[in-house]
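A protein chain is absent from this complex, but the other protein chains hold their places.
So that you can tell them apart, the chains are marked A and B in the order they are listed, and the count of residues begins at 1 in each.
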Amino acid sequence: MKYDMSDYPLKLEGDNVPMVRFQNVTKKYGQLTVLDGLNLDVAEGEMVTIIGPSGSGKTTVLRMLMTLETIDSGVIYVDGEPLTHMEKNGRLVRASAAHLRKIRSKIGMCFQHFNLFPHMTALGNCMEGPIQVLGLSKEKAEKRALELLDMVGMAEKRDQHPSRLSGGQQQRVAIARALAMRPKVMLFDEVTSALDPEVISEVTSVIRSLVDQHNLTMLMVTHQIGFAREISDRICFFFAGQIEEQGAPKILLDSPQNDRTQQFLSAVLDAN
Amino acid sequence: MPYLDFLTTYSDRFLDGTLITLGQFGLAVLVAIIAALISGLMKMSHSKTVRATATVYIELFRGTSLLVQLYWFYFVLPLFGFTLEKFTAGFVTVGLCYGAYGAELVRGSIQSVPKGQWEAALALNMSPAARMRRIILPQALVTILPPWGNLMVEILKGTALVALISVADLMFETRQINNNTYLSAQAFGTALVIYYIFARFMVTPVMRWLERVMARKIGRM
Partner (left out) sequence: MLDWKLDFTWEILPRLIAAAGNTLVAAGGGYLVAVVLGLVFALAQRTPSRTLTFIVRELVEFVRSTPLLLQIFFIYYVGPQFGLRLSPWAAGLIAIGLHYAAYLSEVYRGGIENVPKGQWEAARAINLSTVQTYRRIIIPQALPPALAGMGNYLVGILKDTPMLSVIGVAELMHTANSIGADNFRYLEPYTIVGLIFLAISLPTAWLIRRFDKALRRKMGLTR
């Protein structure tokens, strides 16, 4: 089906507006099509996990939502408003930098390699965004940061620089840093992949408590199938830039309909 | 004349010259930092015109000699209506010349900051200016300091050329003393030692100290 810009609504309205919508999103790197007409809705408060073989485009989904990558066609909506585009004279045009900043403020992200700022302490990392971007006072930012560091069990290490922290500790600080911006959507991009096996649970337990206690919308890319089963509302299996199969964890993991899903799952479960 | 007598007779002139050299050095470093930072950042701009402007500056100064530049700034620039007093012409030219070398250091150090740092700053929704100022530049500073230390020594050495447009620096005074006394070994030897002491026991240790301070600040030590 051929899409025209007029096929995309200027705004999502009605009763069941999703928190995130990918509508016919395509991404290419040169000749290589990474995402091919992706359609995906994520409801408010929903926890969606993306699994799939490497190169299937799953990380690209998160990076496009965080605007770290541009898209080649299609529109991404966040909280009913277009993210990649904006309205101008009743039509959708490419988003300006100011528009991107406005919508982006609803999204937070945690990275595989944490990407903490090495020249700031754990506390400084969590205060930087609130002070510089949200314009909070130093006192308010510190109070907020300390609450979050406490929540992820890192309050004691508040004055340490990242180089003094283990991988698991760094990732927990990174989660606190992202939450300090009060996002509506949180993205977790292989947050446990760079961790030693024995500290993975430090991070997964923090994410689990987020799912239990907050109404955050979350998208997660992970290789931890067991963890995904436990906390996801829905799992999407990506293959060659498309969603090959999706469904509730129990259904998708225990009785996959698609051959490729079956192959992938048996390969992953064998490896574990 | 015994060397000690030589020293006591001419110590005032060596001292005067040394102070001028230090002034030239300090001001030239300032000019170089500003020029390197501006042109280094311009080199990374999205705008082709901005990049090209920086390239012209860098290649012009790196492609010609400092001495040619000095003469040109002092003797030819007045014909364009800009007359620089010789002291000013001296440190401005030296600063601009080494700033062009510094520009590449600035660019390299900024590019050495891992991509994840830009991404994390973007994910926190920081403005481009805040990303640069708060996240990238502090980290780039740590990588740029060691090569910048070498550049500082080059700048100090470069200031000796201002003597050739008659700025009364250490080099200039030394030549005058040599012309008056024909005691070349004593005159030039003393100046060599003074330059050496500044480079080896003042500039380099200060830069090493700065490196340590910055490394500690960034939590790498």
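We adopt the following convention: a contact is a pair of C-beta atoms (placed from the backbone, for glycine too) under 8 Å apart; a residue touches a chain by one contact, two chains touch by 3 or more.
Note that this is a predicted model, so its numbers are computed, not measured.
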Which visible chains touch the chain that is not shown? B
Can you tell me which of B:41, B:84 or B:199 touches the chain that was removed from the display? B:199
Consider the whole complex, including the chain that is not shown, and state which of B:29, B:42 or B:66 touches that chain. B:66
Selected residue (touches chain absent from view) among B:8, B:112, B:166 or B:184: B:184
Which subunit B residues touch the hidden chain? 59-60, 62-69, 71-72, 75-76, 79-81, 153, 156-161, 163-164, 171, 174-175, 178, 182-185, 188-189, 191-192, 195-196, 199-200
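Assume only the chains that are shown with their structure count from here on.
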Separation of subunit A from subunit B, taking each centre as the mean of its C-alpha atoms, in whole Å: 46
Please give the residue numbers of subunit B that touch subunit A in the complex, ascending. 114, 116-117, 119-127, 130, 134-135, 138-139, 142, 217-220
Footprint of subunit B on subunit A - complex, ascending: 66-68, 101, 104-105, 107-109, 111, 113-119, 121, 128-129, 132-133, 160-164, 174, 177-178, 181
